[in-house]
Structure formats: structure tokens, C-alpha cells
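Working notes, beginning with the structure itself.
Excluded from the complex is one protein chain; the other protein chains are retained at their positions.
In order of appearance the chains are A, B and C, and numbering begins at 1 in each one.
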Amino acid sequence: MRMSRWILDTPLQLEPLLAETEDPASGALVIFYGTVRNENDGQPVHSMTYEAHATLAEKVLAEIEQEALERFGVRRCRIQHRIGTLQLGETSVLIVVRAAHRDAAYRASRYAIDAIKQRAPIWKEEHYISGESRYLDGVPLQQKDIE
Amino acid sequence: MRMSRWILDTPLQLEPLLAETEDPASGALVIFYGTVRNENDGQPVHSMTYEAHATLAEKVLAEIEQEALERFGVRRCRIQHRIGTLQLGETSVLIVVRAAHRDAAYRASRYAIDAIKQRAPIWKEEHYISGESRYLDGVPLQQKDIE
Amino acid sequence: MKIHVVFYGRLKQDVGAKTAEIDLAQDGLTVHDLAGLLEARYPVLRERLGGVAFAVNDTIVADDYCLRDGDEAALLPPVSGG
Partner (left out) sequence: MKIHVVFYGRLKQDVGAKTAEIDLAQDGLTVHDLAGLLEARYPVLRERLGGVAFAVNDTIVADDYCLRDGDEAALLPPVSGG
């Protein structure tokens, strides 16, 4: 377990990210939170454990931030992902994008969360009310995605 | 000047909207902030004054919230717009959408801000560093949009 | 009949007032008629009214809407919120 700019084992906080990304030339701010919800495929969920290959995940999240800036011309992009066991409603991923205009901000935010789900070496294990746990099926990592 | 669930003459606050929309069945939360930026069409901006036909604007924003819920199947949608004179970086509009999944949340949020810009009886006057002020060109309201 | 008129956005600046009162002997005024009266009183409105919507008692109405004594008619220029 460790703390970094991208992977944290403590609750994710919006305020520091807003302060870090403050920008008078931005007119649009889009924030995405992924949160633990109370059911999946009809099974009542109790909690969720997230595990990451932390050093590689940090590299990938930093790359995705950079791609968002370059591809969409947004002015700020910050991503944080939490690891450890999260209760219902807690935030697993937080993305802050600021841009001059809203179109780029929405597109970059959406790009970032989609890329995280495809490329970040992070795994989740769902714990159900029933007492059972299950690793969710995921997306195979591709070498080209990361190098 | 008046306070309501939709039109406020005081700084917009995220926390009360997050509390109001809390929902254990939502896994995605998309927040949009429109903020006053420091230039428009190359002219340095000093501040911005927003004026609304408050009672009609409240009706329209409530309708847009309802449409977001119905059209995109999101679980929560709340919109607030500020009126009065705002300084650089201050928030003019705040939209909170919660949904089971991210696709609906992004689409509903985007729908809401686009609809606000088309249909809410709100006007902005930009004040420039030069001392000049200008009402921005806008979108004519349509009768069918509101009734 | 009396109509209370409210100008929003740049119209307020154009006519130099936030409100105006229309006071007529006869009844049966439509929104279209009201627009004509206002253009006569404020010639600057002639080039503006094309993009203006009228709201009566918090509902946007058509040109042929019949105003009643005491109505509030709001003139809403093209909007720029968000």
C-alpha cells in the first residue's frame, strides 16, 4: 500500500484536485466519480476490494492524463484511483478535467475513464451480501497499450 | 433576487447537491461546472453578470432535470444556476447526475447543459478589463421548447 | 386594461428601463398588438423583436395570445445562460 499522485489507499478527495487544477482560462469543469454500487448483475454487493500494480498503474494513469491534454486540448486532467476495500457509495476513481469549453471537457473525461478501464492494471473483487466474493471478468492488457 | 432549488444569488455549493442526490444504486457520478473564464473572443474578461427570469427559469431547469431522468434513465439529476455578478473562476452553473453506469451519466449531463443554453431564460453580460460591457448574442427562445 | 411589461437582458439596456406600464381603454389586446405598441414607444425595439419571446405569467406564449387586465408580459431576448 502506498500513496502517490495517482494511486491512493485512503478516501479520494475532490478539494485538493480542484485546487491543484485551478485555471482562470477554463470555463468548463467536468468531474467523474466511480462509486461502489449496491448490486451487480442482480447480486447484492457488500463491498469491493481494488488491487493495483501500483507503479505500473501510476505510469498508465499519468499517460492517460497526458493523452487527454493532447488529444482534446483540455487545460487540466487529473486522475486518482483508490485501492483497498471500499464500502458502498465510496469512490474508486476520480477524474477532474478543466477546459476552455465544455465539449472538450466532456470528451476528455469520457476518454480518460474508458482508457482506465481498458489499460490500468487494476483489479476488483466484489464481496456480496451472501458472503461470497468474485473477481470480475476484465479486459486483457495489451503490450502496445502501455509501451 | 431570490433563492430556490434552481436559481440562486449566492455561490453554488456542490456538497448539498451531493448529499441530496446520494444513491447506493448509482455507480457513476458526473458533475459539470460552468465557470467564468478570463477571456472571450480574445477580450480579457473582468467579471460576468447573470440575469434570469427567475420563475420561468426554475420551471425550465426543473423540466430539464425531469427530461434527463426520463430520456437517459439516470437516477438523479440536479441543476443550479447562479445569478448576479460573478468574478473570474466563480461557478455560474452546476449540474449533478448520478446513474448506475457512466454512459448514461455523461450523456444526461451533456444533455442538461446543452438544453440550459438553449432554453433557460438567462442572460449574461460580460464586463471587460477595458471597462466596457456587452450582452452576449444568444439563442432565441422557442415557444414549444418550454410549454 | 393595464399590462405590466418587464424587459430582460439587453432589452432593458436598449429601452433604458426594466419595466413599463401599458394602460389602454379597450380590452382584447394580443401579444402581437402589444409588440406593436412597444415598438411605437421604443423605436429601438424594431430591430430586436424578431428574436424576442413573450412570457405571460411565467409561460411563453404565441403572438395571438390574448392578454388580460393585470397580466405581466416579459420580453425575453435570445438567451445566453450556462
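The rule is simple: a residue touches a chain if its C-beta (ideal position, glycine included) is under 8 Å from a C-beta of that chain, and two chains touch if they have at least 3 such contacts.
Keep in mind it's a predicted model, so treat the numbers as computed, not measured.
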{"item": "Visible contact partners (per top-of-document touch definition) of the missing chain", "value": "A"}
{"item": "Residues belonging to chain A that touch the chain removed from view", "value": "34, 50-53, 55-57, 59, 81, 92-93, 113, 116-125, 135-143, 145-147"}
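Basically, only the chains that are shown with their structure count from here on.
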{"item": "Chain contact topology (line, ring, star, complete or other)", "value": "line"}
{"item": "Most remote chain, CA-based centroid, reference being chain A", "value": "C"}
{"item": "Chain A and chain B: spacing of chain centres that average the CA atoms, whole Å", "value": "25"}
{"item": "Touching two or more other chains - residues of chain A", "value": "none"}
{"item": "For chain C, residues that touch 2 or more chains besides their own", "value": "none"}
